[in-house]
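In what follows, a single structure is set out as structure tokens and then discussed.
All protein chains but one are shown in place.
Note that the chains are named A, B and C in the order they appear, and that numbering of residues resets to 1 at the start of each chain.
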Amino acid sequence: MTTATAPETVTSSELLSVVASRELAARRTVFAGIGLPTLATELAHLTVAPDIEVVYESGVCGAHPSHLPETIADAVLISGAEAVLSMPALFGCVLQGGHIDVGFLGAAQIDRWGNLNTSVIGDWESPAVRLPGSGGAVEVMANSHEVFVVMRRHNPRSFTGTLDFCTTPGPDRALAEGIRPLGAGVTRVITELGILARVGVGSELKLIAVHPGVTVNQVRDATGWELKVSDEVGTVPPPTAAELRLLREDVDPGRVYLR
Amino acid sequence: MTTATAPETVTSSELLSVVASRELAARRTVFAGIGLPTLATELAHLTVAPDIEVVYESGVCGAHPSHLPETIADAVLISGAEAVLSMPALFGCVLQGGHIDVGFLGAAQIDRWGNLNTSVIGDWESPAVRLPGSGGAVEVMANSHEVFVVMRRHNPRSFTGTLDFCTTPGPDRALAEGIRPLGAGVTRVITELGILARVGVGSELKLIAVHPGVTVNQVRDATGWELKVSDEVGTVPPPTAAELRLLREDVDPGRVYLR
Amino acid sequence: MKRTETADDAGKVMSMKEAVAAFVHDGATVSLEGFTHLVPTAAGHEIIRQGRKDLTVVRMTADIVVDQMLAAGCVSRLVSSFVGNSSAGSLGELRRRIERADPAPLAFEEYSHYGMVCRYLAGSQRLPFYPLRSYGGSDLPSVNSDLRKVVSPYPGPGGEQEQIYVVPPVNPDVTIIHAQRADRRGNTQIWGLTGIQAEAVYAAEKAIVVVEEVVADEVVRSDPNRTVVPSHAVDAVVVCPRGAHPSFAQGYYDRDNAFYRAWSHISKDPERLRAWLAEWVYGTADHAEYVDKLGEDFWAGLAVGEALSEPVNYGRRL
Partner (left out) sequence: MKRTETADDAGKVMSMKEAVAAFVHDGATVSLEGFTHLVPTAAGHEIIRQGRKDLTVVRMTADIVVDQMLAAGCVSRLVSSFVGNSSAGSLGELRRRIERADPAPLAFEEYSHYGMVCRYLAGSQRLPFYPLRSYGGSDLPSVNSDLRKVVSPYPGPGGEQEQIYVVPPVNPDVTIIHAQRADRRGNTQIWGLTGIQAEAVYAAEKAIVVVEEVVADEVVRSDPNRTVVPSHAVDAVVVCPRGAHPSFAQGYYDRDNAFYRAWSHISKDPERLRAWLAEWVYGTADHAEYVDKLGEDFWAGLAVGEALSEPVNYGRRL
């Protein structure tokens, strides 16, 4: 085994990417955006998930990019890809058809059930901040077998007791309306403080691990609801030298996302 | 003007093709099978409908075949075509989307409202003859602006008072069920005896013209219901020498369909 | 064009025998698609050789290969929208089964083409139903209780309530399609008529893609828009040149129209049909033998010339 690198030399992006990559062990199909999910899936491909395939919202399957893509529609994702699908095929057959193991989502706000808000801060009719909205997030949540959320900032405004608006509901909210979702909803939330986990319908997010040097109370304070904590909170093993070398030298040598 | 050719030198296929071609004057998009409809549309292209485009059930638009096609999916229809569409696009966007001016259909049985049977002779559960069924006929009838039927044989078994089974309903039957169709249904039936016409919802097929030498009573006797007859039944002008020359020399010199 | 000479680096590449044994089980619902073009005939013949029973066959245009599977006793239920030998005549066995239950009855679910298309769309998109503007006034709903109606929650063009027919999803246990080429992972490229193949694959639990050839990854990747079915939807890739005969493969070989015409006569006589099966299906170990038996002179008659697509530039970052 390679030795652990001192945490202070690891950037936040590196930490989150490495932790997310480990959670992708043995996964096959991942629906991911650009940035941290790209780093995580590329690193997973080189480590714990050799058969992983990223499906992009733009319709690209089996990309072999010559450069790190800057958007999910980057021309370098298309040239040399194995398939490019139309939107109806991508959203209808691949996503709603149930072919995605893990979807990555981000959000401005998340609640204890893994419901997400990407629409507005404040009231929808006259918001303090108009955010971009769903994009495909509603569909990723409803149709992926599970969803990973990576959030750089862990604070009570983002981890909120009550969403200002629920753009993207998890399966509990769907079931309450009598609609049966395909997957488990959010199963992992990876933040700068640690890892929250949730097993599926009826289950709340629970703190299962903290990064070295982070206390459980720090996470509680940073969370806007009364956070459930696992009986056995672990410490996230810091990125290994091997993981960091792959990330820095093979995945993103130009530090496009590792800013 | 060219002079008329003596009818006895004109085959039944030639007669039906020429008459059908004239009915296509100024039409743009035609949904047609192979055989008589091919001859009619190709001749119309050279005469009364220069902008006519045939859309084939197989998904071909704007074909430029090197040889007369033997099926609606013939390889010669694909090579050099302007577009080849998937089945969902062909049936969903082009046909149901309302882009077809005239659809050509055939049938084993037709009734006075232009409803068609292509499923069975006898009872559906244990038929005397199992016919091929709808194919896309249900959709052609429901979604084309009008439908032409070309029937080689005009007799009371085919032109029947009561269909053994209604595979393909015209708009009157659809409306009776509370479903609003797009088009007029069958507007022309072209047979070896003459031309029946129908103007749309609520209207019965009516004899509007007979071929030279055919009497109205002959057509009445050959029709299995009490046929309405126009006050001014015309005589179908026989194929002109020009029409026949185009058909024989340019459209089907190998007499593939002109059997 | 680079081609892989061996398949030993490819987990999904297997023989027709292996693929049918692994994925087509007695009692299964099997979709065979290909609209006149790329009919998966060789797969149907292998199903016959392996003696599958009680299959539900789903196929828009139930044609010769279905008539053969019926005659071989593989099929107890048929779901289709056109049961005829193209425009070349009748399917003798199918007519005997339906008209006279001879030698056994055949359960038949009758649709129109778009009804079948919509069943595949619903199946591939995991929808409970798919709406279509067909069937109003038809007798088909009286013999097919799966043709149902839904009331639209939006007012119609005149403000009135609007109802529309819907069809249920079809989700075959296995879908089999034929294609021009795939890479070893199953990224499948089809040109010419593409029909309903992609949706039929996505609707199924398992999918077998039979191809004229397996090509190098780089060939597929030079033109990703040509990939009709991505690898994640494919379970087996079977290399079977000329496996669509008597149907055709655009750019590979032409349709055997003479055999379509002949089939009307062969299938009209049960004895002659069974003799044909004995000679051409049971009497051949696999499709390669069937192809050899037809002979090179025969195949020369179906050969096609060259009409290449002009390349497009996908571009590369400088």
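We adopt the following convention: a residue touches a chain if its C-beta (ideal position, glycine included) is under 8 Å from a C-beta of that chain, and two chains touch if they have at least 3 such contacts.
Just so it is clear, the structure is predicted and the values come from calculations on it, not from any experiment.
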- Item | Partners of the unshown chain among those that are drawn | A, B, C
- Task: Among B:89, B:150 or B:236, choose the residue that contacts the chain missing from this document, as touch is defined above.
- Result: B:89
- Which is it among A:62, A:169 or A:239 that touches the chain not included here? A:169
- Which of these, C:126, C:178, C:232 or C:287, touches the one chain of the complex that we don't see? C:126
- Sole contact to the chain not displayed, among C:173, C:223 or C:286: C:223
- Message: Can you say which of A:18, A:34, A:110 or A:210 touches the chain missing from this structure?
- Response: A:34
- Task: Using the touch definition up top, pick the residue from A:74, A:146 or A:252 that touches the left-out chain.
- Result: A:74
- Message: Considering the whole complex, not just the chains shown, which residues of chain A touch the missing one?
- Response: 33-35, 57-60, 70-75, 78-80, 84, 86-88, 91-92, 95-96, 115, 119, 124-139, 142-143, 165-182
- Task: Determine and list the chain C residues touching the chain excluded from the picture.
- Result: 1, 126-133, 146, 148-154, 156, 162, 164, 166, 168, 180, 189, 191-192, 194, 219, 222-223, 225-226, 250-252, 254, 303-318
- Item | Residues from chain B at the interface with the omitted partner, ascending | 28-29, 53, 55, 60-62, 64, 66-67, 75-76, 78-85, 89, 92-94, 96-99, 143, 182
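Heads up, the rule we're going with is that only the chains that are shown with their structure count from here on.
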- Determine the shape of the graph in which chains are vertices and touching pairs are edges (line, ring, star, complete, other). line
- For the pair chain A and chain C, the C-alpha centroid-to-centroid distance in angstrom is 39
- Flagged in chain B as touching 2+ other chains are none
- Where chain C touches two or more other chains at once, by residue number: 121, 198-199
